[in-house]
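Missing here: one protein chain of the complex. Every other protein chain is in place.
Order as written gives the chain letters A, B and C; numbering starts at 1 within each chain.
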Amino acid sequence: MLSFESDYNNGVHPIVLQHLIETNDVTSLTYGLDQWSVAAREKIRIATECPNADVFFLNGGTQTNMTVIDGCLQPYEAVIAVETGHINIHEAGAVEFTGHKVIALTHHNGKMSPDDLAKYMEWFTNDQSREHLAQPGMVYITFPTEYGTIYTKSEIDEIYNICKRFDLMLFIDGARLGYGLMVEDTDVTLSWLAQHCDVFYIGGTKVGALCGEAVVFPRGNAPKHFFTTIKRHGALSAKGRTIGVQFDALFTNNLYLTIAKYAIKMAMRLKKTFLAKGYQLYIDSPSNQQFVVIPNEKVEKLAQKVEFSIWDPYDQNSKICRFVTSWATTEQQMKELESLL
Amino acid sequence: MLSFESDYNNGVHPIVLQHLIETNDVTSLTYGLDQWSVAAREKIRIATECPNADVFFLNGGTQTNMTVIDGCLQPYEAVIAVETGHINIHEAGAVEFTGHKVIALTHHNGKMSPDDLAKYMEWFTNDQSREHLAQPGMVYITFPTEYGTIYTKSEIDEIYNICKRFDLMLFIDGARLGYGLMVEDTDVTLSWLAQHCDVFYIGGTKVGALCGEAVVFPRGNAPKHFFTTIKRHGALSAKGRTIGVQFDALFTNNLYLTIAKYAIKMAMRLKKTFLAKGYQLYIDSPSNQQFVVIPNEKVEKLAQKVEFSIWDPYDQNSKICRFVTSWATTEQQMKELESLL
Amino acid sequence: MLSFESDYNNGVHPIVLQHLIETNDVTSLTYGLDQWSVAAREKIRIATECPNADVFFLNGGTQTNMTVIDGCLQPYEAVIAVETGHINIHEAGAVEFTGHKVIALTHHNGKMSPDDLAKYMEWFTNDQSREHLAQPGMVYITFPTEYGTIYTKSEIDEIYNICKRFDLMLFIDGARLGYGLMVEDTDVTLSWLAQHCDVFYIGGTKVGALCGEAVVFPRGNAPKHFFTTIKRHGALSAKGRTIGVQFDALFTNNLYLTIAKYAIKMAMRLKKTFLAKGYQLYIDSPSNQQFVVIPNEKVEKLAQKVEFSIWDPYDQNSKICRFVTSWATTEQQMKELESLL
Partner (left out) sequence: MLSFESDYNNGVHPIVLQHLIETNDVTSLTYGLDQWSVAAREKIRIATECPNADVFFLNGGTQTNMTVIDGCLQPYEAVIAVETGHINIHEAGAVEFTGHKVIALTHHNGKMSPDDLAKYMEWFTNDQSREHLAQPGMVYITFPTEYGTIYTKSEIDEIYNICKRFDLMLFIDGARLGYGLMVEDTDVTLSWLAQHCDVFYIGGTKVGALCGEAVVFPRGNAPKHFFTTIKRHGALSAKGRTIGVQFDALFTNNLYLTIAKYAIKMAMRLKKTFLAKGYQLYIDSPSNQQFVVIPNEKVEKLAQKVEFSIWDPYDQNSKICRFVTSWATTEQQMKELESLL
């Protein structure tokens, strides 16, 4: 069965696997104090051009979101996201579990509009009963978004300026960060991004690792006792080397971005094929998630040979389907899918 | 200064005060086991025609909402409300503090549309990733709503049927219940309401009491250990008689509804005056909260002599203002306001 | 039936009731902005000799404890109390509900030993895995304690110095503060206490009010957005005047301490009677709670005519019983109890 269901249907990138194998017999300290975690942190500081960054390794995306948000906010504070933001829908209420409200703004192809954000904050600031409301303390955006779209430098700049004006932290969920940074025409780079937010994470699970996300506080601005906060959220890996070794490999010889670039190449080729075959794109995504409108009967046929996600009905006759490429997508798989279309 | 700011700007209704005075020297048990709490519970069972009802006295509205919602839901469940619902905005994230997401539907003059609710639940039920979402467990509506509007019998009936179809509890926030039930043309009665939801409360603070709300589980369907749940939320009054005595008075000789009816009479008179003077109603409210569009300069002038709430800007030249009547509104105040308009 | 069960079996002190009556028809603002709350705050600032104090009125004891503790601590912090501390047992896990651990030290007649505290903090500070532990952030003591005992100036001084050494806040639960301050030989005064802690509260519910506790941050050191924190805990009274009027009366003409002093006089008389009749004190309490060992058959007999609490079995033949006096205890009740003993 061909798999374009997601970017976490495969094991681990062979080079990362190789590093796991070759380090396996070496003894280490625990809880992230091992030699590879230490090295990986340093490599991430170099890659992000943030020599003072605080870097923490967590296990998965929802866990990282809830730990960062709860760890950075005061208890009475809320986080602002778009309605389609991962934390607002697909995390089973994990942020609310930590006691914080998610304030949801309208999305625009998955993105937050700086104007919407500014308007909300102006309304809040002027509202006479604002002390009766959850206090906005953070803005959460995803890069790329849940619809595969990408913010431009100028959009992030604008959002970050609004954040600074209203004393909000900016948190960028980078579960698929690599893929976002390797989009063809983007002007956003890893180091630029690091300078234009207060905290972000570099997703590993979806970009070549078995598991693991690297949280970066670019200016050494991790909240006090963040280690304890991680532990308290059940997010501290006893055998921290499991993630450390993987990020050590991913940030050696630019592997992380190299494999993401390959996935983008495959995704753009897939997009062209869909367009050439006359399919309509639901959203024109530049990254590794492609959303295509497919007639119902074709959906059924395809589903016998390919795994992909059915997102939502488009209309009575067709569905919005998601196809995802990854570092593991092969030329062979691409050809087979293309011949099926 | 004239006060039409709210229905809790005054002390306590004289008859309730009289009961507080005459019971003051009598010794009693604590934590709601006192003789007046016991009597008030029985009177509420009779007034609601629910002989098996479980009745609990809490102190205020937000406290009641968070305690009932958290007490009835499983931890992984969410509550559905309209975006303007009190729990979604004006309670500082208290429901999220207890760990539950508020799923917000579009409001229609403050009300939830049964169609919107059914559509949401159908979408949820069919969503392939529904186990990754907060599980809807309860519907929350307010009677009357934050805009003073009232559900009809048929609307509540429809909502309650949807709730039963999807295994959701229906919770009715009655912080201003008396005023809602005394609206001129409503077909909803206290006993009918009690039969068409799973839990509701009878608001005291805004309808003649110093403090206190009576939570009613109409069919003896209070969750197990709800007393402990109340305590755990800091909502258990040690001197429970303080609220018990007041509800004992409010549910003697129909006082609760009688004083609410008077407030509605004053509100309708106020509405007529506004319309006669050429003001536009922002929403045509049948209850004791009236929302009127007033030109900015008139707002400023009025504000020197009357207290009222400025809700939101209506446009550049005028504002949406809220005027509230209560059991304590006097003929004299009505006349003075009318002459100012 | 004679009642020595508790100090909240009665209504409200007559002078406080009188103030509620005479202010009842006056219109006011809401949420603690009313004229009486404003006046009461100022009177409390004068009584505590803390001109910059932040004062907030909450409704009850458990509510106050959980709101203050959760409002002052960072999420990853714990509060240290003795095992018999009210928050550790009799609050249904309300502090844990807010996400914080209660670290329980051994009690000494209800009191925390400065030595125990210092030892715990030294152990914690030196523990190699301390970042894996809940971080102590506050010390909680009760004045008087759950056993009616009283800290001396030197004990509080010592505890407060340890707090400062280890960067812990000191919070004093004063649910029965008046009774503690009026103990015969105590050297602790209200203003001294205010200078030797970071936050405390003046209990109203058990000292003459219908409800209400006054939280005092002596040096204007309330946490940021504490108003919103109160709201988020469901602890904000819409009709704030209900509590404000009562504290306005309690802090006029020294009423609060005067009525507490009377209760202590009655308690000491009761203690003498018990001793004279040959009963053994379980704990030699100087305040309004008296713990006496009573043979089982006498307990049964007494219970037919007097309400009191059975604390715990003492041995097979007798029980520890609690008798409580209050501002409302009458000479007549004292005489009747004495004749029964």
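Methods note: contacts are C-beta pairs under 8 Å (C-beta built on N, C-alpha and C of every residue); 3 or more make two chains touch, one makes a residue touch a chain.
What you see is a predicted model, and the numbers here were worked out from it, not measured in a lab.
Contact with the omitted chain, checked across A:26, A:46 or A:275, is made by A:26. Of the listed positions B:51, B:75, B:220 or B:313, the one in contact with the omitted chain in the full complex is B:75.
Only one residue from A:242, A:290 or A:318 touches the chain missing from this view: A:242. Among the residues C:31, C:57 or C:76, only C:76 touches the chain that is left out of the figure.
Touching residues on subunit A toward the chain that is not drawn are 1, 3, 5-6, 8-12, 14, 17, 20-21, 23-30, 59-67, 91-94, 97, 205-206, 210-211, 228-229, 231-239, 241-242. Residues of subunit C in touch with the missing chain: 75-76, 78, 89-93, 96-97, 99-102, 104, 128-129, 131-134, 309-310.
Residue-level contact of subunit B with the missing chain is found at 70-71, 74-76, 99, 131-135, 224-225, 227-229, 231-232.
The working rule: only the chains that are shown with their structure count from here on.
Two chains share more touching C-beta pairs than any other pair, namely B-C.
Farthest from subunit B, judged by the mean position of CA atoms in each chain, is A. With each centre defined as the average position of its C-alpha atoms, the distance from subunit A to subunit C rounds to 50 Å. Chain centres here are Cα averages; for subunit A and subunit B they lie 42 Å apart. Shown for subunit C are the residues that touch two or more other chains, namely 228-229, 231-232, 236.
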